[in-house]
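Excluded from the complex is one protein chain; the other protein chains are retained at their positions.
Order of writing sets the chain letters: A, B and C. Residues in each chain are counted from 1.
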Amino acid sequence: MKKYMLDLIIKENKQLSNQYSLLILTSPDKLPEILPGQFAEVRVDGSPTTFLRRPISIHYVDYKLNELWILIQIVGDGTKRMAEMNVGESLNMLIPLGNSFNFPERKDAKVLLVGGGCGVAPLLYLGAHLKNAGFEVNFLLGARSKTDLLQLCEYERFGNVYTTTEDGTHGERGFVTQHSALNNSNFDYIYTCGPTPMMKAVAAYALKIGANCEVSLENTMACGIGACLCCVTDTTDGHLCVCTEGPVFNITKLKWQI
Amino acid sequence: MKKYMLDLIIKENKQLSNQYSLLILTSPDKLPEILPGQFAEVRVDGSPTTFLRRPISIHYVDYKLNELWILIQIVGDGTKRMAEMNVGESLNMLIPLGNSFNFPERKDAKVLLVGGGCGVAPLLYLGAHLKNAGFEVNFLLGARSKTDLLQLCEYERFGNVYTTTEDGTHGERGFVTQHSALNNSNFDYIYTCGPTPMMKAVAAYALKIGANCEVSLENTMACGIGACLCCVTDTTDGHLCVCTEGPVFNITKLKWQI
Amino acid sequence: MANLNINIGKLQLKNPVMTASGTFGYGTEFSDFMDVSRIGGIFVKGTTLRDRQGNPYPRMAETPSGMLNAVGLQNKGADYFINHIYPTIKDIDTNIIVNVSGSTIEDYVETAEMLNSLEKIPAIELNISCPNVKEGGMAFGTSCLSAAQVVKEVRRAYKNELIVKLSPNVTDISEIALAVEAEGADSVSLINTLLGMAINAEKRKPILSTITGGLSGPAVKPIALRMVWQVAQAVKIPVIGLGGIMNAADAIEFMLAGASAIQIGTANFIDPTVSIKVVDGINDYLDRHGYKSVSEIVGALEI
Partner (left out) sequence: MANLNINIGKLQLKNPVMTASGTFGYGTEFSDFMDVSRIGGIFVKGTTLRDRQGNPYPRMAETPSGMLNAVGLQNKGADYFINHIYPTIKDIDTNIIVNVSGSTIEDYVETAEMLNSLEKIPAIELNISCPNVKEGGMAFGTSCLSAAQVVKEVRRAYKNELIVKLSPNVTDISEIALAVEAEGADSVSLINTLLGMAINAEKRKPILSTITGGLSGPAVKPIALRMVWQVAQAVKIPVIGLGGIMNAADAIEFMLAGASAIQIGTANFIDPTVSIKVVDGINDYLDRHGYKSVSEIVGALEI
């Protein structure tokens, strides 16, 4: 897929909590084709401590409105600067980068999308594509507390939404992997993105029930386009770049101790 | 004089032209005592290429309104960022720094204040003080063109204003040192700030007519408080720091080839 | 429109802007963003005799105005390069130069010999300055004796242009430059990365898997510029300057200091089209200052 360097314009900045912002971007030109699971390398201007671009997942693309959504979790100065951008400002990004999630072969496959923290970001766009392709979509979204469960209504447009919170303020109390929906369901395909311990627990569950499982990794990156070899993960094929051979990997390919 | 590190708040940002902005700053606390000729070391946030503070002259202080004025000429990223600040944002400065202009001993002394470019900045506050002390003040302000002659009305509050422009769009055509007001006047005390060639020409004129002459230098600075010894100028007393022994020097002290 | 052609020994460049090894892949990674044939040359990834897996993750740390890397020369080896990569890049209409790395003199020599046969590879860059491998690498570049030895042997084995890439982690870089010049290097390129380290205070751990790594980016520019100036004054062969170049003004500074050409490294990560912008910016500068040819600014610093 052809990659572009684009200056997208902030159309809306919804500050969802003091940690999360949803940026809705647009462009005078038609947005390029982007697949679920792909990401952008975003240049952060005006942040003296941010030298390199920042990898950010595609949260959603609305081709009708020519909108691209990204979900930002503030962890340092780069994300802070992005989360505080004003409507009308422009954001320079390399896009679309990386591979994408794969769809089950059988249309009646039961799919589960498990996200935690900011890892929910790529799952919205994935859910939309899956639904569009005719799959019945189940989201299982975990967070520390109710306020960190963002815009559930958006996910509900594309499937069933189950939630867990660590403090029990929404959905079931506990971690995603403890949710009762996992008990006697036989999911065929599981997609997950979030903190590594969570993804490993999900992968372990998938192995247990014999489901196919794809994870989206968040290694630190310098270039995002396969040039620097900084972002590797250890796989059955040796060191592979997360930015080009990933971010989505089937867990059978990863050398994770699960 | 005691120095402070203060966060002043932008009360107004008047973009006077695409090169100049007048920032009117204020503070919840009473502004400290500041003398004409002194400057501030301003920290520039949000400019990745600006590492050190930037020395900026005190343009004017209005103690009644608790306002401090600075005049910014955009030459690089630091001044650009300052010139584009929004009302309500805060600017961190070390203030007041440096020495100040001296007043003539005799109250009937004829004083002339010659400024060029952004060098007009400290002269406004100096003019106000001189007038207040009972002197008759004459400003001679030079610029490339009419649009670079800023807020003449402010100067007119404190004295006579003569102008030159290189393109003849305001006042007399030419350089300040060619202005007819210099022809048969016998000024006793001349203050000047602006580009070095201009200040040297003014100094030569002062020497010729036997006037006392003080210049305000703009050497590059790192600390602004006499700690780094980066900002020296060569004087009859050896290398002296412009930030503490200046920025105002009597021309008899400088080793200028005039 | 000034004349941007410049020669580095027998190497003819359409302009002095090239991309640095390890930061531009094999060029193809950037072809969606720019026409890579518009730049003067591409230094491809560090290539070793045999396949190398490189260092474990994490291999990167961001630092003030720079970054540390500890890639450790991950590559599939010279054989793979010749049979699988070379055919896909040999028709790019610019100079493709292979950065040759090794742990022993024999490795360097054997790799250089293998590359002799490739018609479209007009030069190799001998990397005696990689700080990210346990044996060899930087060790060769930090003493005159070992630098001279490896250059001497490779010179015997390699018939095309031999560029030697110097390490900045030395007391006196001119000395090393003179030593490799004496053994027949056709030109030198400098600087490789400076050995640095980053720590995560909260975790009390080094950030890189290898503890130390190589520092690059604008943070190192003042050091690189000083070294290029020192070396250009010491040697007679051409100097290729690099280290922190982000824009045309930076590139021109290196040329004024004595570099006949420059390489752009880390900046490619921030703007994948930066090298083209630098070509255009140099051209503007030459026009604005009334130069007819870029060669006029090489070493033109007024002291």
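As a working rule, a contact is a pair of C-beta atoms (placed from the backbone, for glycine too) under 8 Å apart; a residue touches a chain by one contact, two chains touch by 3 or more.
All values reported here derive from a predicted model rather than from experimental measurement.
> What shown chains come into contact with the chain that's not displayed?
If we consider the entire complex, the absent chain touches B, C.
> Would you indicate which residue among C:36, C:78, C:170 or C:234 is in contact with the undisplayed chain?
The missing chain is touched by C:170.
> From the list C:63, C:160 or C:275, pick the residue that touches the absent chain.
Checking each option in C:63, C:160 or C:275, the one touching the absent chain turns out to be C:63.
> Name every residue on subunit C in touch with the hidden partner chain.
61, 63-66, 68, 142-143, 169-171, 194-199, 201, 204-206, 211-212, 215, 217-223, 225-226, 229, 244, 249, 252-253, 256-257, 285, 297, 300-303
> Determine and list the subunit B residues touching the chain excluded from the picture.
2-5, 43, 49-53, 94, 219-234, 238-239
Everything that follows uses one rule, which is that only the chains that are shown with their structure count from here on.
> Can you pull out the chain pair that has more C-beta pairs in contact than any other?
Top of the contact-pair ranking: A-C.
> Could you tell me which chain lies farthest from subunit C when each chain's centre is the average position of its Cα atoms?
The most distant chain relative to subunit C turns out to be B.
> How far is the middle of subunit B from the middle of subunit C, if each middle is the mean of its Cα atoms, in Å?
Result: the chain centres lie 47 Å from each other.
> Which residue numbers or ranges of subunit B touch two or more of the other chains?
As it turns out, subunit B has residues touching two or more other chains at 48.
> Going by the contact rule already set, what residues in subunit C reach two or more other chains?
65, in rising order.
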